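Working notes for the structure below.
Right, subunit A next:
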Amino acid sequence: MRLAFATVGLLLFGIASQTQAASTTQAEFDAAVAAANSAEKDAGVLKNRWTTTEQALASAKKAAAAGDFDTAVKEAQRAEALAKASIAQAKEQDATWKAAVLR
Partner candidate 1 sequence: MLRIIVILIAASFVAAPGVAGATDAANPDADFKAFRDYFTKRFPNVPLTDFVNGPYSMDSGLRKQWEAIEDFPPYDFAVDHGKEMFATPFKNGKTYGDCFPNKGIGVRQNYPYFDVKAGEVVTLELALNRCREANGETPFSYVKDEMASLTAYMAFTSRGKAFDIKIPDDPRALAAYENGERYFYTRRGQLNFSCASCHVQSAGQHIRTEVLAPALGILNAMPIYRSEWGSMGTISRRFVTCNSQVRGVPLEPQDENYRDVEYFLSYMANGLPVSGPGARP
Partner candidate 2 sequence: MLFESGPDRTRRLVIKGAIAVLASGFGMAWWPKWARAADASLWPKDVFTQKSEADAIKALYGKEPQASDQVKLDAPEIAENGAVVPIAVSSSLPNVTSISILVSENPFPLAASYKIPPGTSAMVANRLKMAKTSKVVALVESEGKVYSATKEVKVTVGGCGG
Partner candidate 3 sequence: MASTIRVRAVAGGELTEVQALVQHPMDSGFVKDAQGNLIPPHHIEVVDFQHAGKTVFTALWGPAVAKDPYIKFSFKGGQKGDEIAVSWIDNKGESDSLTAKIM
């Protein structure tokens, strides 16, 4: 249950924002989006993707297309954090769902 609390806290009250250097490059964005895609793919295997991860990925790509790599990297990192939280949720729930069953 404590883990559930921690997860809820993470989910609801935001993922710590990352600070960015003044100018971010395409290469940094590529790396950030690859990491996010990889995590989201893992979440997909667990059938536990979040719509918010998808939204963050989309806005990352949109910002990159507009040349705003600062925002693009920030959004990609947010997507990665969300995808990782969804993976953590799936694993934690897999171990604990039975405790919620009505007895």
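Going forward, a residue touches a chain if its C-beta (ideal position, glycine included) is under 8 Å from a C-beta of that chain, and two chains touch if they have at least 3 such contacts; residues count from 1.
If you want to know what made the cut, all candidates are chains of the complex that A comes from, given by their letters.
Note that the structure is a prediction, hence the values are computed from the model and not measured.
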Candidate from 1, 2 or 3 that touches subunit A, complex-wide: 1
In the complex with candidate 1, residue positions of subunit A that touch it: 1, 4, 7-8, 11-12, 47-52, 54, 82, 85-86, 89-90, 93-103
